[in-house]
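Note that this complex is displayed minus one protein chain, with the remaining chains in position.
By written order: A, B and C. Residues from 1 in each chain.
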Amino acid sequence: MPKLEIKRSFLARFIPGLASLTKRGSAGWMTIIGSGIVLSMVLMTVLGPWFSPYDPTAINVSPPPNPSPPSGDFPLGTNLLGQDMLSRILCGGSVMIQVALLSVLFCFIIGVPVGLLASYAGGMIDRISTLVMDSFYAFPGLVLAIAIAAMMGRGVVNMALSIAVVYVPSYFRMVRSQVLTIKELPYTEAARATGAKGQTVLLRYILPNVVPSIVVVATVNFADAILTAAGLTFVGLGVGIDVPDWGWDLTQGRQLLPSGSWWVITFPGIMILLLALGFTLVGEGLSELLTPRLER
Amino acid sequence: MKKVKNSRKAVSTTMAIVAIVIIVIVVIAGIYAYQTYLAPPRKELIMGTTDSVESAIDPSRAWDFFGWEIIQNTGCTLVEIKPGSSATAEDFEPALATDWTLSADKITWTFTLREGVEFADGTEFNASHVKYSFDRAMGINHPEGMPLGSEFDTIIDSVEVVSKYVVEFNLVQPFGPFLALLSCQACAIVNPEYAGGWKTDWSEDDVVYYEEGDVRASHTMDLGPYNLVDWTRVAGKDNEMRLEANPNYWNRDADGGLPKTEVVIIKFYADATALRLAIEAGDIDVAFRHISATDIEDLQDDPDVKVWEGVGAAIQYMIFQEDPVGTLPQLNNAKIRRALTACLNRSEVCSTVFLNQMSPLYSILPDGMLGHTEAFAELGDANLTYAISELADLGYSETNKLEIELYYESSGHYPSSAEQAAVYKSQFEASGVVDVTLKSLDWPSYREARSEGTMHIYLYGWYPDYIDPDNYAFLYYAVWLNHHYIENGEHYAEMKAAYDDARASSVESERIDLYAEIDDYAVMDCPVVPIWQGAAWAVTKPNIKGVYLDITQTWRIWLLYEES
Amino acid sequence: MNDDVISLPLLEVDSLTVDYRTRDGDIRAVNNLSFALEKGETLGLVGESGSGKSTLGLSIIQLVPVPGVIVNGHVRIDGVDVVRLSDEEMRAIRGKNVGFVFQDPMTSLNPVKKVGAHFIELIRTHEPNVTEAEALERAQKTLNDVGILPERINDYPHQFSGGMRQRIMIALAIALNPGVVIADEPTTALDVIVQAKILDLLKNLRDTYGMALILITHDLSIVLERCDKIIVMYAGNLVEYATGTELHSHPRHPYTQGLLQSIPNIELAEQKLEAIPGSPPNLLNPPKGCRFWLRCSEAGENCETEEPPIVEVSPGHFVRCFKEADKSERNRKR
Partner (left out) sequence: MDLRSYIVARVLLMIPMIFLLLSIVFLIVRVVPGDPVLLHFEKKASEEAMAEMRRELRLDQPLHVQYFEYLAGLLRGDLGKSMAPGRDSISQHIFSAFPATLELALFSILIAVGIGILLGVRASTSYNSVQDHVIRVFGTVIYAIPVFFLGMILLLVFSIYLKWFPAGGRIKPLMEPEGLTFYFSKPAGGFVQVFTWSFPVGLISWAISLVALKRKAIKFWPKGLLISLLVLSAGWIVYAYFAWHLMFRGGLHITGLYTIDSLLDGNVVKFVEAVRYLFLPSLTLGLMLSGVFIRLTRSNMLETLRLDFVTAARARGLKESSVVYGYALRNAFLPILTMMGLQFAMLLGGAILTETTFSWPGLGRYLVDRISFRDYTAIQGAVIFFGILVAVVNLVVDILYAYLDPRIRF
């Protein structure tokens, strides 16, 4: 019955709130720090336009010559076009966050139902979908994402879709393995024995118990999606110049490197790193909290 | 006792590993020092570039900058333009032709050829090779060749062998810039042995492309200052080229001997950053195309390198698509185009994006070219009062903004396209009555969108094939640009007449007036708006001499040398 | 010092106390425990799982698993207090002076090493001058002694059955002819027939090699006949210490009595097997007085509040119980 326990502990730990997390050792702290980073990043991006000292896309807010290093007026320096890096940092997270959110959403919409159905239905459907998913899973993710993004063209939605294609198999595999375990558990059998319909069993009895694992996969995938989105931007498949985006700044900053303009890449790079790190911490923390382990 | 022994043994094992590592390092360092010491001083000149031959260095097909540079250095044309000149009529020098005359009706050009010039296999160059080269180019007529290259037949009617050393070109109509045309790389003389053999029926399949492992079979020319003796490509891009002096070069004995450097290695870098760091580190002697604006600015203060600036023939312009497939008919109104043009601030683009390494351009003809004017200055730079009032006439205001889409190319085909577009957007929007949406496409899609005519406003660029105003002024008429003004432009009939006259004329003063007229009409219509003119940049070690960066855009490797 | 006057025991454990320092608090696994062992003796260490007997065994060779700590006491091997030794010095004693046989032979051998390699490694670690060939020769001899064909020396552990593997483990423990061999539940993981064979083997080896043997087990029945001395442990405490026969005939502690009653005896036609009610205490928060009182049918009031002392009820027979303490008190008063 370990899966039932997972569910109970999941609820038990999260309904009372974060405070109880502090008692969960390093995993709890990881979750707290991670969600702190993520929340502040999201908050910053949402509120950024109100707080940024300049319009992040305005040209030459700093008088030439540009790029200029950090100074009093421009604490993070300016880029080649004389745009204020601080403003761009404050507002630049939206693309990454949108892409990550959308891709996780797409994964959820595709991966979970397919996983549920395949594992529940079994037989040929299961075997074929597993084979398809496995071939995607074994494939180098970024290569596939790049190829698909290249075919579909630019834009946030297209980026999210191409990333989703790469990560759907993780959801599928997770859901499938969980369902296969839960399907055999006595209470599911009991539900079936008392005449519950397949649909009811799937939605009422199985799905709720899969949710914690999906949450873990999703948080871990957030980090991967952000890094993949940054990678897509770096190979020239990001969004255009008129949206402030850390990935774009980092990409364009590369040509300014030889002249020693470190500030142009350092700050956006650190922001992406922090965002990905936040999600990684939450993901790792949660997976440790929600997965029963041998206590040492 | 035993314990001590154990630990001693452990220590000795660690020591042995450390000793082995140290010995290996010392040995490698020793051999390194020895081999470095023994290495003979390098005789080759190494040039670095980020360019690459696109697909072929066959004059019948190549239409890319670097392919032409290699053609120029390995092949030879009938006439050449004097290095460092501005390509006026007096600047054409004999090359494979020693003398030429034009008939009174301006239709027939007769060339006397240089005698005793030999191909690498010892065959003597003669009039039949000239006829062969042009017949081949016109026969292959490759749609992807240079625009006029593919339309040789609209200029040249036939090439006739008069005698062994005399050849005659019969034109379709009088053509002023004919010598300029003959001096361009598409007119390099090919060696029939490597160009498909003596025959008359030509097709696209006869183009000579790169062949892995066999350099000589990969190009057709034979008479230039250099022989291409090694050419490696990795994954469809150039990796390294080796040029060795051609012992049969006709001009070998000229002042001090040409080429000046016996062996030149061309090393290809993936991007400007790598190229800049290579020249800085001294890995290469010469860096030519492309080093980014910030890097040029940076290197100008570096005492270990020399930065050369020259006239650039590359121009960037903005095209207002006439009737962009059903979306913005307003652009058909010349008043809107003029208003938008007035919003532009050319010097701001040049200073912001290019750190003043490009210069504002107010005529379709670049500065340094016959017929260059300042016509577009009439509309001014950031002339917002004019723009706002013109647009107000048409009902556009801060509440009813003119909405336009500005396209840029995103895969690096033009320098800093995205940054430029961001600047133009801010300039248009500074008027307060224009709302710009930026859109980007990679180069192939951009090119196709251009052919389809779906982009409202987009950026385009040009560098010349042959060095003559004719090769710029035609941009107003280039069918492949597909901006449609040719049929519908208000002043296009007058412009076209002036253009045709200028083309046929060989009298410079006459042509200057005609091109000025064309520019004036262009300002009235604003179909194609010049923005900036590029400068040419090269970075070398301080002791490299013989760099010519002139309007011809020809990179004359044969004149480069290292001063000891 | 004169060896003739004071004969040092081979192994002496003196008021040894071991704690596990967990996140939730300290757990006392071994509490103030002492005993001594002479050459050629067999000591049985009996207790339920969690009674601290394995911890005791491991603490003798200073291998209490993390986060265990020896907080007090001494362990003297050949008179050397090993608690004070450096890691490196202790390492030299393990295997050389003390052999150890583990509970589960299936997991106690390195699966990626051949049997011979285990021996070579062991012998050459402790006697670096021995060549590989010599080590192999000795290994084969030892294997022969434990009843394994010497030519199987080139097999991998997974190619042996459980009993065979335990024989290999024993061979590894005795290969360097140590003074003491500690066998921690050597037969628990094996089936009954093999169990007896292994125990007999250990006994025979003790005789031939002349070493002392500590047999740690939860099964009182198997040590009763085979051990010279037996220590019964409960929740980290020594509750009874006596010779095998004495313990068999006169168990004093209620816990020992309970253990004895739960042994099936074939000779008795109708035996009522009785299990001890309840379960061992939570050592994070042990009962205040006697650790056994909750399960003890004879518990008195002071058992709840005070820790019972250890009393010698007859020569060489020690018990930690108020019942016996009172008795001896009475005896003394009498």
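Worth a mention:
By our rule, a contact is a pair of C-beta atoms (placed from the backbone, for glycine too) under 8 Å apart; a residue touches a chain by one contact, two chains touch by 3 or more.
This is a predicted model, so every value here is computed, not measured.
The chain not shown here makes contact, within the complete complex, with A, B, C.
Of the listed positions B:Ile284, B:Ile315 or B:Ala498, the one in contact with the omitted chain in the full complex is B:Ile284. Which of C:Val18, C:Leu143 or C:Leu172 touches the hidden chain is settled by the complete complex: it is C:Leu172. From the options B:Lys164, B:Lys237 or B:Lys545, the residue with contact to the chain not on display is B:Lys237. From the options A:Met41, A:Val61, A:Leu76 or A:Ile146, the residue with contact to the chain not on display is A:Ile146. Listed residues B:Glu54, B:Glu244 or B:Asp323: the one in touch with the omitted chain is B:Glu54. Although one chain is not displayed, its contacts with chain A can still be listed: residues 131-132, 134-136, 138-144, 146-148, 150-151, 223, 227, 230-231, 234-237, 250, 253-254, 257-258, 260, 262, 265-266, 269, 272-273, 276-277, 280-281, 284, 296.
Although one chain is hidden here, its contacts on chain B can still be listed: residues 6, 10, 28, 31-32, 35-36, 39, 42, 44, 46, 48, 54-56, 61, 63, 143-144, 147, 204, 209-210, 212-214, 233-237, 239-240, 265, 267, 269-271, 273-274, 277-278, 281, 283-284, 411-412, 442-445, 447-448, 451, 479-480, 482. Remark: the residues of chain C touching the chain excluded from display are 58, 61, 63, 65-66, 87, 91-96, 98-100, 102-104, 107-113, 121-122, 125-126, 156, 158, 169, 172-173.
The rule is short, and it goes like this: only the chains that are shown with their structure count from here on.
Centrality by C-alpha centroid: the chain sitting nearest the overall protein C-alpha mean is A. Counting contacting C-beta pairs between every two chains, the top pair is A-B. Between chain A and chain C the centroid-to-centroid distance comes to 54 Å (mean Cα coordinates, whole Å).
Shown for chain B are the residues in touch with two or more other chains, of which there are none. Chain contacts: chain C has no residue touching two or more partner chains.
The part of chain A that touches chain B in the complex is made up of residues 57-60, 64-67, 80-82, 153-154, 236, 240-242, 252, 254-259, 261. Looking at the complex, you find that chain B touches chain A at residues 271-273, 276-277, 280, 292, 294-295, 297-298, 348, 351-353, 355, 408, 410-411, 418-419, 421-423, 425-426, 438-440, 442, 445.
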